[in-house]
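What follows is chain A.
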Amino acid sequence: MSLLVALLTLALATFVVAVVIGPLRAGSRARAKHPTEVERHGAAADAGAEDQRAAIARDELARDELDAAREAKYREIRDCELDFLTGKLSPEDYRAIDAQLRAEAIEILDRFERLTTDS
Partner candidate 1 sequence: MNPARKRKVRLVVALTAAVVLASALIYTSFSAASPALSPSQLLRQAQPGRAYQVTGMVVAGSVHRVGGVLDFAVEDRAGGATVALAYTGTVPDPFREGREVIVTVEKQGTRFLGERNSLITKCPSKYKTAPASENQNS
Partner candidate 2 sequence: MAPFGYACLLLALVVCGYGIGASLYGVRRARPEFAASGRRAMYALAVVLTAAMVVLEIAFISNSFAFNTVADTSSRTTPLLYRVAAVWSSQEGSLLLWAWLMSLWSSLALFLTRRRMRDIAGYATAILLGFGAFFVSLMVFYANPFATTSPAPTEGVGLDPLLRFPTMMIHPPMLYSGYTLSIIPLAFGMGALLARRLDADWIRGIRRFAFAAWLFLGAGILLGARWSYAELGWGGYWGWDAVENASLMPWLTATAFLHSLMIQEKRGMLKVWNISLVLATGTLAIMGTFLVRSGILNSIHAFGGQTLGVPFVTLIGLLIGTSIYLVVTRRATLRSEHRLDSLLSRESIFLANNLVLVGLCFVIFWGTYFPLISEALTGQEASVGPPWFDRYTVPLALVLVLLSGIGPVIAWRRATLANARRNFVVPCSLALATFAGLELAGAAGKPFASAMFCCAAFVLGSVGQEFVRGTRARSAMAGEPAPRALVSLVRRNRRRYGGYIVHVGIAVLFVGVAASSSFQHATELGLSPGQSARVGAYTVRYVRPTATVTPRYDTAHTGSTLNLGAQLDVSKGGRHVATLNPSEGYYASGEAAQGTVGSLIGGQPVSHIAMDAGITRDVWTAVQPDIEAPALARIVKVGDRTLPPEDGILAVGYIAKSYLRNPPQAQFHFIVSPLVMWIWIGGLIAVGGGLTAIWPAPSTLRRRAAALARTRAVRGLARA
């Protein structure tokens, strides 16, 4: 019985390790193909590599953030229109708010453009 238990535990543990190590091995293989500053110029450039990674991450975050903001703004425009169509806003109020929302949407789109052209 205890042999079976030991074998099962070993099997499960091996499976767990394989699952968990996967990304790390993929990461090191990618680095082998495209060596970063560290491998080429040694420890002195390690800080630079880390900065590079951080910059890439920041860009990605900014893109996600603008994407989410854009989606939210579109939804707001549609909600506003629905409010008008169901009689909760007068035509003047609707035009004013709608124009403001659209200006905000354009601003988000502009920032998105700048971000994608910069990187």
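If you want to know what made the cut, all candidates are chains of the complex that A comes from, given by their letters.
Throughout what follows, a contact is a pair of C-beta atoms (placed from the backbone, for glycine too) under 8 Å apart; a residue touches a chain by one contact, two chains touch by 3 or more; residues count from 1.
Everything numeric here is computed off the predicted structure, so don't read it as measured data.
Enquirer: Can you tell which one of 1 or 2 makes contact with chain A in this complex?
Expert: 2
Enquirer: Could you list, by residue number, the parts of chain A that touch candidate 2 in their complex?
Expert: It is residues 2, 4-5, 8-9, 12-13, 15-16, 19-24, 26-28, 50, 53-54, 56-57, 60-61, 64-65, 67-72, 74, 76-80, 82-83, 85-90, 93, 97-99, 102-103, 105-106, 109 of chain A that touch candidate 2.
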